[in-house]
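Note that one protein chain is taken out, while the other chains of the complex remain in position.
Order as written gives the chain letters A, B and C; numbering starts at 1 within each chain.
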Amino acid sequence: MRGMTLIVKTITALLIGFILLFGFCVVLTGHLTPGGGFAGGVILAAALLLVVLAFGADALKERLGHNLAVVWESLGAIGFLAVGALGFIAGTFFAHFFAPKTGFVLFAAGSIPYLNVAVGLKVGAGLFGAFLMLAAFRETERAGREEGD
Amino acid sequence: MSATLAILYVVLAFMIIGAIVAVETRDLLSSVLCLGAVGFGLSVADLVLGAPDLALTQLVVEIFSVVLLIRTVVAREDTTKEFIRDTPHVAFMGAVIMAIVIGVYVCFQALTPFGDPPMIMGQTYMRAAEQAGAKNLVTAVVLDFRGYDTLGEATVIFAAIVGCYALLRTRGRTAQHEGHDAHS
Amino acid sequence: MLHAVLPYVLCILIFAIGLYAIAVKKNLVKVIIGVMLIDTAVNLFLVLIGYRVPLRGAAIAPIITPQMGSSRQAVSELLGNAVDPLPQALVLTSIVIGLSVTALMVVMALRLHQKYGTFDLTQITKLKG
Partner (left out) sequence: MQQLLPLLVVIPLGAAFLIPMVGLLGGKKEWRISEAIALLATVALVLVSIGTFFCPSAAVWIGGYQGRSELLGLVGSGSAVEVPNPGSAPQRGVPVQEVVPGSVAATAGLRAGDVVVGWRRGSDTEMRPVQSVNELRRQNATLEPGEQLVVRVLRDGQQRDLSAAAGKSVTGIAMFGDGLTRLLVLMISVVSFAAVLFSLSYMSDYTMLALYYCPLMLMIAGMNGIVVSGDLFNIYVFVEVAAMASYALVGFGVESEELEASFKYLVLSAVASGFILLGIGIIYSLRGTLNLAQIADYARAAQPNNALWLAVAFFVAGFGLKAAMVPFHAWLPDAHPSAPAPVSAMLSGLLIKASGVYVLARLVFNVLGVSLAVAHVLMAMGALSMVVGVFLAVGQWDFKRLLAYHSISQMGYVVLALGVGAEVLAKGPAGIPAWKTVGFLAIAAGLFHLVNHAAFKSLLFLSSGSVVYRTGTRDLKKLGGMGQKMPLTSFFARIGALSISGVPPFNGFFSKLLIVIAVVWAGHWLLGALTVFVSFMTLLSFAKVQRYLIDGDPPASLSGVRESPLPMQVAMGILAAACIGLGVLLPLHMSGLLAPAAQSLFDQLAGYTKAVFGG
């Protein structure tokens, strides 16, 4: 994938930081405002997707190839499972193992923020990885077709 | 009829028209775009019905899936190419589906009326969540009371992505398999 | 009493349109669209089920805002009027499942197109039955 015109590239470069920031914000404040891990994760994936669409699939390959994306995704999933499994300390699966704090602060509401982060990581990395894999598949397919012709 | 209900009917009508156009139009690109419009309609309906979380999530997901469909599916075929015809049973299927809708209309007379849910589990959850310190009660339900469901949900999307990886392998088998001993 | 049922029935109509697309259309992309319409309709149905008519004004989302602060009365008024959060939680899960199904279907459509060179289901017929 070669990427798009200079205008798109410049605008993407300007915007990408804000979009990522917004994504992180949605993930971290999921227990206070609308949003949460899943919506934030999709926003993060969409931001990375924008980079791929504008600059081409090679732009991110060194930092986040699709194999590495799977590792991040697995980490997110294991994190979620681990928070649930820590409940075994307090009795059973998903039991509350620390006292919830109330109020409009970042790390309130028991385990909810940690779970949000895990879901955000998982969904963001996973969807982005799937998209990269699709892009890579298109590349190989195109190469195969050109060889065939 | 309250303002909420009026807006809701407008949005529903918009969604139904969008759905019909998405199914019946011959151009695949317009079809996918109409589907996006239906999803956008759902997002608006969520807002009207007091579900901003869902509105946000639905909007993001709809954008993602429309981009996915356009980039990978529609882009690979001349979308205005010769039209693939339907099965010959269009009228029959249409009749069956109208029968379903009418049956549902009759049966739903006995459903809890729109706008007055029993909210038995819901109320319990809301009060307990409020005491637990979550301000967004939906998130509290999703990640606390029904955190186990959300684990399942995370697993579903994990399975789907692993499935995508598995199905996108260029070769399924190591060699053109003819049995280990058969070719002697 | 019409308004007690009509929103549900319109929602089922979208479901039926999706079903129709799957049953009748012979284009792979149209089948995918049908499945996505079914997802949309089901999500809408669940949201409709959780809606609760407030005493006045528009629907109240189950979110405590900083303006309410720690005022007990404001909070309990919210709890008495807000819509049901549980179906919303269900819809959130259901949206994710719908996205997963869509992603998997798109990938399969892509592979089938690579193998057969078309989205026409009448030509994708190695299997009989």
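Observations, loosely collected:
We adopt the following convention: a residue touches a chain if its C-beta (ideal position, glycine included) is under 8 Å from a C-beta of that chain, and two chains touch if they have at least 3 such contacts.
Values in this document were obtained by computation on a predicted structure and should not be read as measured data.
Touched by the hidden chain within the whole complex are the displayed chains A, B, C.
Within the complete assembly, B:Gln123 is the residue of B:Ser2, B:Thr25 or B:Gln123 that touches the hidden chain.
In the complete complex, the residue from C:Leu6, C:Ile22 or C:Ala58 that touches the missing chain is C:Ile22.
Against the chain not displayed here, chain B makes contact via residues 103-104, 106-113, 116-125, 127-128, 131-132, 144-149, 151-153, 155-156, 158-160, 162-163, 165-167, 169, 171-175, 177-184. Mapped onto chain A, the interface with the missing chain covers residues 67, 70-71, 73-75, 77-78, 81, 84-85, 88, 91-96. Mapped onto chain C, the footprint of the missing chain covers residues 12, 15, 18-19, 22, 28, 31, 35, 38-39, 41-42, 45-46, 49, 79, 86-87, 90, 93-94, 97, 100-101, 104-105, 108-109, 111-112, 115-116, 124, 126-127, 129.
In this text, only the chains that are shown with their structure count from here on.
No other pair of chains shares as many C-beta contacts as B-C.
Averaging Cα coordinates per chain places chain A and chain B 21 Å apart. Inter-chain centre distance (chain B to chain C, centres taken as mean C-alpha positions): 4 Å. For the pair chain A and chain C, the distance between mean C-alpha positions equals 23 Å. Residues of chain A in contact with at least two other chains: 33-34, 36, 38, 104, 123, 127, 130, 134, 137.
Residue positions 52-53, 57, 61, 64, 68, 72, 135-136, 138, 140, 142, 150, 157, 160-161, 164, 168 of chain B each touch two or more of the other chains. Within the complex formed with chain A, the residues of chain C that make contact are 61, 63, 66, 92, 95-96, 103, 106-107, 110, 114.
Per the touch definition, chain A reaches chain C in the complex via residues 33-34, 36, 38, 104, 123, 127, 130, 134, 137, 141. Chain B meets chain A in the complex at residues 52-53, 55-57, 60-61, 63-64, 67-68, 71-72, 132-136, 138-140, 142-144, 147-148, 150-151, 154-155, 157-158, 160-162, 164-165, 168, 170.
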